[in-house]
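A single protein chain has been omitted from the complex, and every remaining protein chain is retained in its original position.
For clarity, chains are labelled A, B and C in written order, and residue numbers in each chain start from 1.
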């Protein structure tokens, strides 16, 4: 019996209202695997710089689903046949696209769930949900994996101009208050069309696409790769690395049971694939486990762990030196000696307090399928050729920056 | 030596930019007592209904400080002498006004820190900060307590049209997306003036004041006292009450150390006043302690605790029946029997699953000092008399609603 | 042959994009009768106070049409059958609802086209358009006149919560910058439903309806009936009255031909109904005719005409004294004597420089069909009874203000 309670509308400060299109969507959203995304911040540590940036992957997923409804409506209005089932499947695919994200994913993937990319986890979780829902998600999964005959539906879910990117740029710009990152979501979507089974953009939308690419790049430097955010992420990664090191060497740390599990066990992708217990435990992890434990570790005997934890909790974040060239080895040596001296550290211990690495960003990736423009005469041109003045060929070159990160001296 | 690093600007999606006016403000903001407000949501459980409502007391406090700069500038431009020191003190007072808030304050004050109002805690914490800062906060505290000779400075911090309310209404409206709650902060502040040592509003601002009162009332019913939020708060309160009951009766629950402390000890206000340890432990509590522990309790043996925790974490919130009249005792009896039957509960246990109470709201409180309007001829009139058509005398009558809250059957 | 050029999208700073739903809409919009609305400001003289308020009836009509698409979609999604033809007709009805407006309508209706209400003109113009379009507008006209069997469609076009009001409140608030007047158009529309052939609002939308009524009232006092706007309108009306007086008495004034026609001829409603020439000439009038002529009259020999014209063009607007009571006759006498003395005027001439009158506003009119709320149990309640605290019965009492308007002395 169709329940009226399954019709729901969410208030969204970004788009106004978000409606849940049908019961299957409703059931997925209600599922605990999806509800946990309420406890995972979209932008990890960025709120240390942008205090409004506390929005979650839950909210982003709903937003992307909302945009997908509009995109499908636009394509249909331009004469492309999309069945009700295909529309539902495409929308479900974007709804679930982030379902495998753990807390501070990029950090975790380098520390306690090493080598388990969130895309793989999304896939596993979708498969479980599919079983629970009598294969109602078959087509959504096909679209998610890029195996659907209507390839443009997959493009809507994952490409250089997909609903994921369009929502996150708009939403991240909104909640950080970085208005320069604002894009015109409505215009971008209104300009979508399909040619030869691929998503394209009407040529008169060229400036909106350019604006989208430039905005994305700006958000990278100003938000996602902001020095202070980079510092906090490095610190968090090393806190977890240290915690795992201590645990592995016999120290029992306070931790929530699910975090404890990942500290005490080295879990590989195949472990997760083969043993549902591992997946279940993973889906119990969220921002709360990480931060509640870190707060306790502030009082731990291990001076490195407690130092790092106090620093991050009280926001005494490490200094970051960024440069286009590799950091001068002498400079590194100099800083190393200062840190070792100040904190009285061994070489091994030093690695928890001084981080050297690179960070990179290309606003538009020429190795991924292009954003193509459709002209009135039916011809197609790649945005990097079409943009007459904005040098997208330059934007496509990834910018690599070298960093050195260490406690303020 | 004045450090350049102590000049800082925050991005704020609500006002654009928030500047920290001086080093003393900077130092207070950097203090761990203040930084902890980053981990305390302004609206507690409201994000269950409004997924954007994750903003913190940290952000609100900065916002109120920002408005205070504007308000002081306005009053000075109208010829009122406010010294640099008074301006700083007023701004510090509003910055710290929420510093005593714990996680989900209103809920905690009814469960684990019973009878310790956050205003008292704010006072205690300010006193500690004052000692640490060589009495530089003396005047701020006087203003906070309403003991300053320039009473209108205290009005700016705490009254029916203070910077606290103006910021939270604007901010809560923004992050929930409830645009009907939007007020014109800039116009309200531009209309402020002082007569006889009291804050007043220029008469031509009357419609903005009315709009403020109506918007506040709307936010109460639509957000703060929303049925689903009420349900989540009742459940949270009873989770903590149950956890404390179990602890007191010998069960050791998983909990972060600071939460554990408040579960195991009955702390009164005088305990906090007399023993700094208690205050310190309190300042270590935040949303992470509560929710990380609740997530673990989902697996606990106590069926009531685990049921409540699972229900809240997976958002199977209880049903709420609201009515203007007292709930019919027969109806209550009927529901009680159903719940007892379904869950096989004793009477005592039932109280954790079925809640009866009242909630009330008056948009404008006639027992507090009035919002007064200043006319061009110098006369003063109370808003409830001045508002010619909007019946503020009616708005002042608190609306009491009775509720019955229980698991969906 | 359907032309692709007839699909069009307008950029709208208020709603983002406005799409024209079909060719018939496109043809009406392209028609010169509709295009002239581009040259008629929605808010007449309000831009003297709010410099952004230059938006036109053209833009408002498109906005209302846009909201109508949403409203129809909402009603259909709630199970009400609305045929494609009915949807089109309802949308056309709102598109054309203001087509009879002349420049500064309310002013003109009291001076040069006395006694010809714009509603009548709208009707006449629609009839002409209908003839030109082979009766394709028959159903739209039925809906406009309230004669359609589905009465709720007429309610959408004209009632106390119609798309006209919802758009103009939102739009006027936007362009004036009076943010207190902001309403949640999306929520209001989402809450619409139909019971017994009448438009109703779901009960949970009550706060949005209250907000709408309060916002409307605020806009009245702050914008539509603003003292300075009132002054400018009185002056404009008397400029036209004087111009007509002079013309009738043999003076030939500079004027655009269409304005000249209405200065030289006394046209009644029946003249317009019977003689298409009159209607055609009327549709040639717009803001440009009025203001271009007034600018020339600044140099006219008639001292009253030139004084009024110089005053309005250079924005030396008359003073307005407003009061709840009738203006004291002695005060009036006193001012009259001052003006007569200063300008050396006869009694008859004085009437062009000193205006006495009343202005009134009721936020919610109990004599019009009610805004009704629909409760979950199917019951219906009038908003004035349902609003538990906001005294809408008070809001319904029209507030009458008396004014005295005269040159600054």
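The definition used in the following text is that a contact is a pair of C-beta atoms (placed from the backbone, for glycine too) under 8 Å apart; a residue touches a chain by one contact, two chains touch by 3 or more.
These numbers were taken from a predicted model, which means no experiment stands behind them.
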Q | Neighbouring shown chains of the undisplayed chain, as defined at the top | A | A, B, C
(Q) Using the touch definition from the top, which of C:84, C:249 or C:315 touches the missing chain? (A) C:315
Q | Touch criterion as defined above, residue of C:26, C:245 or C:291 at the omitted chain | A | C:291
Q. Of the listed residues A:83, A:358 or A:397, which contacts the missing chain in the full complex?
A. A:397
Q | Contact with the hidden chain (one of A:70, A:133, A:165 or A:217) | A | A:217
Q.
Which parts of subunit B face the unshown chain closely enough to count as touching?
A. 9, 16-17, 186-187, 190
Q. What residues on subunit C make contact with the chain left out of this view?
A. 10-14, 16, 30, 32, 35, 38-39, 47, 49-52, 54-56, 58-59, 62, 174-179, 254, 256-257, 284, 286-289, 291-293, 295-296, 299, 313-315
Q | Residues from subunit A at the interface with the omitted partner, ascending | A | 178-180, 182-184, 187, 207-208, 210-211, 214-215, 217-218, 221-222, 324, 363, 388-391, 394-395, 397, 399
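Going forward, only the chains that are shown with their structure count from here on.
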**Q.** Rotational angle, Cα trace of subunit A fitted to subunit B, multiple of 5°
**A.** 180
Q. How many angstrom lie between the CA centroids of subunit A and subunit B, rounded to a whole number?
A. 32
Q) Per the centroid of Cα atoms for each chain, what is the distance between subunit B and subunit C, given in Å? A) 43
Q. Where in subunit A do residues touch two or more other chains at once?
A. 16
